[in-house]
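Excluded from the complex is one protein chain; the other protein chains are retained at their positions.
On to chain A.
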Amino acid sequence: MVTNITSFGRSGLSDWLMQRVSAVILAIYAVFIVAYLLFNPNLDYYAWSGLFDQTWMRIFSLLAFVSVAAHAWIGLWTVTTDYLKSTRLRVGVQTLIILAIFVYLVWGIQILWGA
């Protein structure tokens, strides 16, 4: 049995499923944002701000942020376990990645709900 304690869900199966579900959410969010920008060529601050004032858009955006966080954690954790063979370096980089993801997530929530 191969053990692990720094992966996102502590299980390969749950990480794999989470990676795919978050990818689908991010794809839908990206398509929506690009489509919105294409259909509103003369976009100004008030329209953009108005979009993010709506509760459904905030929920949708927060869902996308959480998906980025999970997706990045799982993906970068995989990269570190592939390429960083020194335990000290690997755990250090993993800690930095998780910390950065946490900071970005809280920062994103503040931007969404702060104003």
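Operating definition for what follows: a contact is a pair of C-beta atoms (placed from the backbone, for glycine too) under 8 Å apart; a residue touches a chain by one contact, two chains touch by 3 or more; residues count from 1.
As a convention for this text, contacts and distances are computed from a predicted model.
> Suppose you had to identify the omitted chain by its UniProt name; would it be "ABC transporter ATP-binding protein", "Succinate dehydrogenase iron-sulfur subunit", "Acetyl-CoA acetyltransferase" or "Thiol-disulfide oxidoreductase"?
Going by its UniProt entry, the chain not pictured is "Succinate dehydrogenase iron-sulfur subunit".
> Out of A:11, A:54 or A:110, which is the one that touches the chain we can't see?
Among A:11, A:54 or A:110, only A:11 touches the chain that is not shown.
> Which parts of chain A face the unshown chain closely enough to count as touching?
Residues of chain A in contact with the hidden chain: 1-4, 7, 11-13, 15-17, 77-78, 81-83.
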